[in-house]
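Working notes for the structure below.
Note that one protein chain of the assembly has been removed; the remaining protein chains are unaltered in position.
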Amino acid sequence: MENLNGYLIVSAILFSIGTIGVLTRKNAIVIFMCVELMLNAVNLTFVALSRHLGNLDGQVFVFFVMTVAAAEAAVGLALMIAFYNNRETIDVTDMNSLKW
Amino acid sequence: MDMITFPTIDMTPILPEIYLSLLAMALLLINVFMPGRQKGYLGYISFVGVVAIAVMTASGWGIEVSSFSGSVIQDKFAIFFKIIFLLSAGLSILLSDQYMEREGCNHGELYPLILFTVVGMMLMACGTDLMTIFLGLEVMSVSLYILAGFNRANIKSNESGLKYFLLGAFSTGFLLYGMALTYGATGTTRIFGISGQLSQMAAPAANIMLLAGMLLMITGFAFKIAAAPFHMWTPDVYEGAPTPMTAFMSAGPKAAGFAAAIRILVISFPALQPDWSQLFWILAVLTMTIGNITALRQDNIKRMLAYSSIAHAGYALVGFAAGNETGVAGVLFYMLSYAFMNIGAFAIVILIAKKGETNGTVQDFAGFAFKRPLLAAVMSLFLFSLAGMPPTAGFIGKFYLFSGAVQQGYVWLAIIGVINSAVSVYYYLRVMVFMYMKNPSEEFEWATVTAPVALALIISAAGSIILGVVPSYVMQFAQQAAKLI
Partner (left out) sequence: METLFFLIVSIVAIASAVMVIACRNPINSALSLILTFFCLATYYVMLDAPFLAAVQVMVYAGAIMVLIVFTIMLLNIRIDATRRHSHMIFFGSIVGFATLFNTVYIVMKSRAATPATTVNVEALKAGHTELIGREMFTNFLLPFEITSILLLVAIVGAVVIAKKKI
């Protein structure tokens, strides 16, 4: 496939944007969305490589990554709700009852 | 359209996982249909189940079976690690009831979640496919996020769970990217397939995609085993989580991270061993030094043990960096002995603390030896073992790890390790000084020791001594397990 590098570069860019977001944002939900962005960037890498290699292992992997993302979303948002119930905030700089 | 022909499947390698899942699901149902506040009996059921499954797992020693078209394998390496996981889970279950009752969060879901965590860890140890390992890791991590945040009413526990979740998910991204690039460079996700591809490559070290994949995977695993500079989450998460879960986290999942990392690197990337060995050399030095130096100035005992657990991961990385059989056997042995001594130490921390996790500083140990001489003696045993003093398990473990490094020619690494463990003696001894040489600050009601906690203490004390006095018996198993290829 001629355009493999294009896809890989786009996914690298998306991955980096996600990384920047995780490191710079303070709202826990936005941080979580940035993690989702990173996972999606990886998914794009998998699918592009799978197409290039002509085997389906990568696509099956993507399917599992989506399941994992769903499971993590359920648990992570539950944790955020529990935190919010006690602290009325989900700003990570307010997570200071333990030293960061 | 023709029908799918299912491959013949041999269930042997995942029988322990199947039984554990069944036990966990049964406990979930029992929890729902048996009303009542008292949930301690679930702990007993799961402990008995864990022991039975451990016996069953151990009986498979020596039988090598690969199944699910190469997704999973039963070998001595996997069995050794499964025993470690079951041991740490069993001990933590014993500690849980008293603690959770005191903190008022004795929900029955705790025990199934611990068992599911073990299922995930086991899959990491016996998986021979990147997908199996990844999904095992996720089952483990998702359960641990919940366990860390299990004490919902406690703000520290909430925070611990949320932090663990955010950083854990972040590290998952790196691990996954590494797996994707490895898949791209080799065209397969099977571990044996990857090593086969590598052996055909002319110069695998020149393949940047492969190298980057390996580096990103190492980053992901370094997060999970809390190696510096990816250790930042550890003290916070360990401090905030319920203490029995902290004990569990420091022993089981850390060992699981090592199991998966060793299997992937030693089997798939033997051609790149000079590269990853170098990297682990640096990681080991950083991890040991940072862990020990920051532990020196901790007053909170859980935080201190958290930093000490970082340091211990560093010692284990020494053996990993060596990458030879002695080193890997040392890692196996060390993880086993660490489970005994660390969970034991946390058991004493549980007894010292009071409701709401107050009383958790080193100063609160003042005069412990005068009030409860036996418990203080046991705590001293664990601390000696953690510090690596001669007749205990910790000493023998470090001895094997460092001799593995020396065999491989990493003399300096071994020397740095020895210096580090000398530094660590200070903060372990500090606790003992408080226990034996200070007077109790005020009238203090010491917690009663319930039967399960006593049993956990006996098991961990016995383990710490037996592994230290007659190590050769266990060591021969570890050496057999370390013969991976």
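Which chain is which? They are A and B, in the order written, and residues in each are numbered from 1.
Just so we're on the same page, a residue touches a chain if its C-beta (ideal position, glycine included) is under 8 Å from a C-beta of that chain, and two chains touch if they have at least 3 such contacts.
Source: prediction; values computed, not measured.
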Touching residue (missing chain; options B:M209, B:V406, B:A447 or B:I465): B:M209
Residue numbers in subunit B that touch the chain omitted from display: 1, 4-7, 9, 14, 21, 25, 28, 68-69, 71-72, 107, 109, 112-113, 116, 119-120, 123, 129, 131-132, 135-136, 138-139, 142-143, 145-146, 149-150, 152, 161, 181, 184-187, 197, 207-210, 212
For subunit A, residues in touch with the removed chain: 3-10, 12-27, 29-30, 32-34, 36-37, 40, 43-44, 47-57, 59-60, 62-64, 66-75, 77-82, 84, 90-91, 93
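Here is the rule we go by: only the chains that are shown with their structure count from here on.
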Averaged-CA centre spacing for the pair subunit B and subunit A, given as whole angstrom: 25
Subunit A-facing residues of subunit B, complex: 130-131, 134-135, 138, 142, 145-146, 149, 152-153, 155-156, 158-163, 165-166, 169-170, 172-173, 176-177, 179-181, 183-184, 187-189, 232, 235-236, 239-240
Residue ranges of subunit A in contact with subunit B within the complex: 15, 18-19, 22, 28, 31-32, 35, 38-39, 41-42, 45-46, 49, 52-53, 55, 57-58, 60-61, 64-65, 68, 71-72, 75-76, 79-80, 82-83, 86-87, 92, 95, 97-100
